[in-house]
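Can you read through this structure? Questions will come right after.
Here the complex is missing a single protein chain, while all its other protein chains stay put.
Chains: A and B, in written order; residue numbering restarts at 1 for each.
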Amino acid sequence: MSEPPLLEASSLVKTYRLAGVGPFGRKSARPALAEVSFAVRRGRSFGIVGESGSGKSTLARIVLALDRPDLGAVRLEGRSLFDLPRRELRAARAHMQMVFQDPYGSLDPRQRVEKIVAEPLAALGGASAVERRARVKDALEAVGLKASDALKHPHEFSGGQRQRIAIARAVITRPKLVVADEPVSALDVSVQAQALNLMSDLVREAGVTFLLISHDLGVVAHVCETTAVMYRGRIVEIGRTDDLFARPAHPYTRELVDATPRLDRPTRAAPLAATDGAPPSGGCPYAGRCPFSRARCREHAPILESKGDGSREVACHYPLG
Amino acid sequence: MLLEVAELAVDLPMPRGWHRVVDQTSFSLAEGESLGVVGESGSGKTMTALALMALTPEGARVSGSIRFEERELVGLGERGMRQLRGDRIAMVFQEPMTALNPLHRVGAQVAEPLMLHRGLARTDAHRRAVELLEHVRLAEPERAARSYPFALSGGERQRAMIAMAIGCSPRLVIADEPTTALDVTVQARILALIDSLRAESRMAILLVSHDLAVIAGHCDRVMVMYAGVIMESGPVDVVLRQPKNPYTLALLEARPRPDAPRGARLATIPGAPPAAYDHRAGCPFAGRCALTVERCWSTPPPQVAFGPNHVSRCHRADEVGLIQ
Partner (left out) sequence: MNFALRFRPRGGASLWVGAILVVALVLAAASSLVWTPYPPAAIDVAHRLAPPSAAHWFGTDNLGRDVASQILAGSRVSILVGVIAVGIGLAFGVLLGLLAAFAKGLIEDGIMKFSDFVFAFPALLTAIMLTSTLGPGVVNAIIAIGVYNVPVIAKLTRATANSVLSREYALAARAAGRGPVAIAFDHVLPNIAPALIVQATIQFAIAILAEAALSYLGLGAQPPQTSWGKMLADAQNVLYNAPRLALYPGAAIALSVLGLNLLGDGLRDALDPKLKARG
């Protein structure tokens, strides 16, 4: 690969310091990300799957430079985002946009759609009012809405339509990368399908690369070629999506796949009782829940390593299969 | 028959007049049986569940008949319902953080129905509460009972709510999206818990969900609702494998599946579920439905039977599945 990856995250670490109880209370730290590294290649949409506490939303914010990591770097087309001077960072934002989960909260209720969708252009500056209106029209039509919708307010639209407005806003600067954090979870099934088809279309026709974050394996499988699985702030497995879900190597991936409700077979719940307590320090964070854990797992945290033909990376001492 | 619902209708007062959110809904539930109610937003599924418990919002008008253990519930009055709630009929809600009182310890909340309906003294009720928390497989039930809701995780809170619901061994448990707010691995465990509780106690379950697959895995029968109307109902395998209603079929085809080829177009349903539907004017799905014809707009669709207990409300039910 001679071309640098579109997006590269290197050893990201982020810890949230929680206020202690009382003036002498011990301040506890909650690790949100522990040494997260991955690369997204141009044209190969990347999915991140995880449950609550996995750190995926924190990762989304850091990747977009909305939050600073404690350690580590994020590179967009080879340039390190956190080293850029403010003006260049703002210019770089034209190439990385975001779609949020909540179609009701991510649009300013007091603004008209035109202003909402044109906001990334306003941030860049330079476009005349005429040009802005034309770009808004193009963006709205690209997501299946009408140019006349630009004059309305968000509350006049349904959830699915609002999400499309959010996607229009995300693509108006013709970004190379769009980070979508749970873009369809708040939508009804029949409307989800519309949004997912739209995203696939954008990948195919507009050359957009998605970084799609979701808890829903089906959603990620629909759009992304490669997927990473996160658990408690770490990536535990990365691989080609279809292969990853068909033949998971990490026990947690397997647990996720088994737990996802399917029409053709009953779901298999993990046999152990849910222990959501703090993970054992030093060892693998999944050791407490893992049906295959052994002594080594509790003492040494495994690192992400290549397995098989190189298309799969797993962080496990005893990977499956 | 434990529960028999006939022609249930729920109207809500709106600025422009009454809005019928549940219409002509009839179904029954035998002891120990589990019925899934599936639908999108505006389908009326939650309102149906609330109507069974007489927990509909202030001002709502409920008509029709709900017979539970041979007793008519519609018009029973608040006092009569209060005796049943928590005792013979219990409910598990979607969001345990708001359904549990954040200012009371979990143990006290689980004990409350026991003191209210079984007349247990505080210490006995508390001891039984801890037993219940253990029964729902909460690790360290004593500690959980002493904790406040915020100290527990989502899955633990939901287990506590289930413990609260089954405390008095109700005959019917209504679960309204009990796992929607939970992670998928936690969801799997909670659903497994509900299954095992049902198996050992023969209580009937009405499971409301937007997720067809959840219903498929945990219910005997299913009712598919759209805009307040039951579009199709029947045994789960039959309805989900050979749907006879275009809406059911469309829902099945719109789901993204982990094993489907990437980028394959999902069959979408154009438009969105109706916000306010006039039930006199034909089928609510007309226009969005691929099989729409003239009479779909003007005449309410008939109920067509396909085998024991499998009913579809559609003018062209025979043709569903033939057109791909």
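To be clear about the criterion, a residue touches a chain if its C-beta (ideal position, glycine included) is under 8 Å from a C-beta of that chain, and two chains touch if they have at least 3 such contacts.
Being a predicted model, the structure only gives us computed values, none of them experimental.
Peer 1: Write down which of A:41, A:153 or A:298 is the residue touching the left-out chain.
Peer 2: A:153
Peer 1: Among A:14, A:93 or A:164, which one is in touch with the chain left out?
Peer 2: Result: among the candidates, A:93 touches the missing chain.
Peer 1: From the listed residues A:64, A:168, A:284 or A:301, report the one that touches the chain absent from this view.
Peer 2: Final answer for the missing-chain contact: A:64.
Peer 1: May I ask which residue of A:72, A:120, A:285 or A:319 touches the chain that does not appear here?
Peer 2: A:120
Peer 1: Quick one: say which of B:5, B:22 or B:60 touches the chain that got left out.
Peer 2: Missing-chain contact among the listed residues: B:60.
Peer 1: By the contact definition given up top, give the residues of chain A that touch the hidden chain.
Peer 2: Here the touching residues of chain A are 64, 66, 90-91, 93-94, 97-98, 100-102, 105-111, 115-116, 119-120, 122-124, 153, 155-156, 166, 169.
Keep this in mind: only the chains that are shown with their structure count from here on.
Peer 1: As a quick test, compute the distance in whole Å between the mean CA positions of chain A and chain B.
Peer 2: Once rounded, the distance between the two centres reads 31 Å.
Peer 1: Which positions of chain B touch chain A when the two form their complex?
Peer 2: 40-41, 137-139, 153-156, 183-189, 191-192, 210-214, 216-217, 240, 250-252, 254-269, 272-273
Peer 1: Which residues, counting only chain A, touch chain B once they are in their complex?
Peer 2: 51-52, 158-161, 188-194, 196-197, 200, 203-204, 215-219, 221-225, 241-242, 245-246, 255-263, 266-270, 273-277
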